[in-house]
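In what follows, a structure is listed as structure tokens, so that the remarks can point back to it.
Every protein chain but one is kept in place in this view of the complex.
Coming up: subunit A.
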Amino acid sequence: MTTTADIHEPTFLAGDEFSIPTFRLLKQDGTLFDGARAPDLEHDKALAIYHAMVATRVLDERMLAAQRQGRLSFYMQCTGEEAAVVGATAALDDADMIMAQYREQGALVYRGFTFDEFMNQLFGNELDYGKGRQMPIHYGSRKLHYMTISSPLGTQIPQATGYAYGQKLAGDGKCTTVFFGEGAASEGDFHAALNMAAVHEVPVIFFCRNNGYAISTPSIEQFAADGVAPRAFGYRMHVIRVDGNDILAVYSATQEARRIAVENNKPVLIEAMSYRLAAHSSSDDPSGYRSKKEEEAWREKDPILRMQRWLIDLGWWNDDEEKALQESLRREVLETMKRAEKRPPPPLDSLVTDVYADVTPELQRQLDALKTHIRQYPDAYPKGARSLDPDVRAGDDVAAKGGE
């Protein structure tokens, strides 16, 4: 419904009428801005958040190195955006749904996805919940309420609106948070999602990680507007812009957004301003499209360092603890990586399962023909052949399947 006053001159609005401020609590030196009040964050929770941010950073560093060594086909880092992802996740109920894009491993770390679970997906071994079907970083966890990642951009945004509408009908007091980048927000799916969420009063939080780049495309070539936030007005939706490198601001904003979503059944848009410090992926080289100087300026705004300083000021953290944490995380990453690398691939039958609930007769015929072919040329298909050979299979240390 449109309800506005009449005018009798052709007076246009230019789109510059709204200026959206940025919510910030923590300065880079770890102290609060004047007049800023830290959210209620008790000692254990603060340390859990910090631990998840550091663990994400260490995982990313080691796995990129593993990719460079040729042990892994592909990798994507969350580096620079840990506060945005972990801070938002920490402000949710652990049973709220998360639909992520592909750079939100910090959310999983916070919710307790183990390094073994990460590694099994990264190496696509037989314990990977996704059965070795997707590229590295396409995690999913039913028990942690984290929807399996899909590569096509923006598709998860309207799905989140639908999922959250179902949660509202179920009346379980849960909501859905959907992460996406400022590039994906250009997809038609973004607009469909926000409009439907506002019309149907859906408890969904749209969390935009504005990290400055969509692969090589800077945000200035992505939209003419002041970021993504002003679009919320067009759908009549609550919106806040937050410093994405400020863990306290992200946590506090998401906590309030969740309250609005769950108590009032209103969708909320959060635009977290940050920077993708790493390349888009291991296949990308940012030196072709941005300067070292620009990267350095953002490196100084490191969200982990900012939180660490705050924790040290509070007396909740010290250098020895930092050193011990870094060392234990590195060791754990290496150990779990070695374990996952050695595990066998998923069995050949997994080629045809899950296409439908039941394997169709035609797919069964295709699988049978493939098995006959592989028996004829076992050396050409080592992964497939090993799962046809009962002697090899019997030697495997087959642990209980996760499937969660």
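The rule we apply is simple: a residue touches a chain if its C-beta (ideal position, glycine included) is under 8 Å from a C-beta of that chain, and two chains touch if they have at least 3 such contacts; residues count from 1.
To be clear about the criterion, contacts and distances are computed from a predicted model.
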Absent chain [UniProt protein name; select from "Sigma-70 family RNA polymerase sigma factor", "Amino acid ABC transporter permease", "Membrane protein" or "2-oxoisovalerate dehydrogenase subunit beta"]: "2-oxoisovalerate dehydrogenase subunit beta"
Options A:G87, A:G106, A:G140 or A:G183, residue touching the unrepresented chain: A:G183
Sole contact to the chain not displayed, among A:Q28, A:Q134 or A:Q255: A:Q134
Touch criterion as defined above, residue of A:G140, A:P230, A:P267 or A:P346 at the omitted chain: A:P346
Touching the absent chain when the full complex is considered, from A:G124, A:P267 or A:P303: A:G124
Positions on subunit A where the hidden chain makes contact: 73-74, 124-125, 132-135, 138, 150-154, 183-184, 186-189, 214-217, 221-223, 283-284, 288-289, 345-346, 348, 350-352, 355, 360, 362-363, 366-367, 370, 373-374, 376-377, 380-381, 383-384
